[in-house]
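One protein chain is absent from this view; the other protein chains keep their places.
As written, the chains take the letters A and B, and residue 1 is the first residue of each chain.
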Amino acid sequence: MAEGLATLAFALSGLLAAARKRLDAVGVVAVAGLAAFGGGTLRDLLLDRRPFFWVAHSDWLWALLGLCLLAMAFLRVRHLVVSLRAMQWPDAVGLGLFSASGTQLALAHDLPAIVAVLMGVITAVCGGVLRDIVCNEIPAAFHDHRPYALCAFVGGWVLVALLAFGVGETPALLLAAAVGTGLRLLALALDYELPIWRVTD
Amino acid sequence: MAEGLATLAFALSGLLAAARKRLDAVGVVAVAGLAAFGGGTLRDLLLDRRPFFWVAHSDWLWALLGLCLLAMAFLRVRHLVVSLRAMQWPDAVGLGLFSASGTQLALAHDLPAIVAVLMGVITAVCGGVLRDIVCNEIPAAFHDHRPYALCAFVGGWVLVALLAFGVGETPALLLAAAVGTGLRLLALALDYELPIWRVTD
Partner (left out) sequence: MAEGLATLAFALSGLLAAARKRLDAVGVVAVAGLAAFGGGTLRDLLLDRRPFFWVAHSDWLWALLGLCLLAMAFLRVRHLVVSLRAMQWPDAVGLGLFSASGTQLALAHDLPAIVAVLMGVITAVCGGVLRDIVCNEIPAAFHDHRPYALCAFVGGWVLVALLAFGVGETPALLLAAAVGTGLRLLALALDYELPIWRVTD
């Protein structure tokens, strides 16, 4: 349920990006799909883990296709912007949840903690990165000075720490996801910005 | 034979893109190679299928290198544009053929129909997508309102349907490829455009 809403939030971010760039119907579906499934797919490719999520649960591909067609039929940009703002919550939930579950998956492959956390960050962040690359933009996650990957990073380390202290898998996952999500919502509420690298003299 | 011509058409599209961006000799070879082999390689990576086409038949790498050197020695932009127009037919053949054969390959891996069709589309389309990303453009397949991926998508489904009705592998492949190719040529002949998403109010 939470995963579904979060994936929907990611797909909507792709829809908005595609609309802004005036992509055609095929591009809309492709960019929404990359935003929704790209992060998990890249993680699975790096972990050599098959089948991919959208292969094991191919209903999700149909759902994505349906969502895009419905959006193209009924949505206007102002709806999209409103939906996206309404989606900040599920997007933050996705950030926390996917980084924690990605980290857990990688730990189950016996990877070192830093690599596992990196895999969690990739899961949560790289869908948006691929979306922006295809739309010919510098990825927002690297550029907008909002903590996004950083919240995923902290959430992943919380999971590693909880498991090291002997907390059970499920409560550790939920707690770590809550920390990642909470940090993101806090950063949005406080309008916090990452320090800028003042490289010019 | 048909496959060779189609791959040549894809490579030529890469040559033209590289020439437009004034890439150097290395860039010309890289972009032509991505356009020619990128789609099939991405499909094989997603299917975890080895060896890649250009590993099993490494002569094709030599052929690509030779083609690029010949093109750089003898072609001018007007030749390229003419070649590319002359290549619309083999390009459409490649679209139909690669989407049908990609779908068939994925079905042989016991993947669900929608995933198999998606793999066919990736085979036919992603070479051009990677070419455009490297050239710092929004992929034409997502942007130019011409049905391209859509023809590959329909062709893939025709293959799935024919196999479900018990048609043999080879005739099903040829028929599905013919449908994908035919739709593309029809769309070009009729100057058909995909509906635009009118998101602005």
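List of remarks:
Here, contacts are C-beta pairs under 8 Å (C-beta built on N, C-alpha and C of every residue); 3 or more make two chains touch, one makes a residue touch a chain.
Only a predicted model underlies this, so the values are computations on that prediction, with no experimental measurement involved.
Within the full complex, the residue among B:L8, B:A35, B:L95 or B:V134 touching the omitted chain is B:V134.
Taking the complete complex into account, B:W54 is the one of B:F10, B:W54, B:F98 or B:W197 that touches the chain left out. Contact with the chain that does not appear here is found for just one residue of B:A11, B:V31 or B:L162, B:V31.
On the side of chain A, the interface with the absent chain consists of residues 45-46, 48, 111-112, 114-115, 118, 129, 133, 136-139, 141-145, 147-150, 194-197, 199-201, using the contact rule stated above.
Looking at chain B, the residues touching the absent chain are 18-19, 21-28, 30-31, 41, 45, 48, 50-52, 54-55, 58, 61-62, 72, 75-78, 80, 133-136.
Operating definition for what follows: only the chains that are shown with their structure count from here on.
In terms of their C-alpha centroids, the spacing between chain A and chain B amounts to 30 Å.
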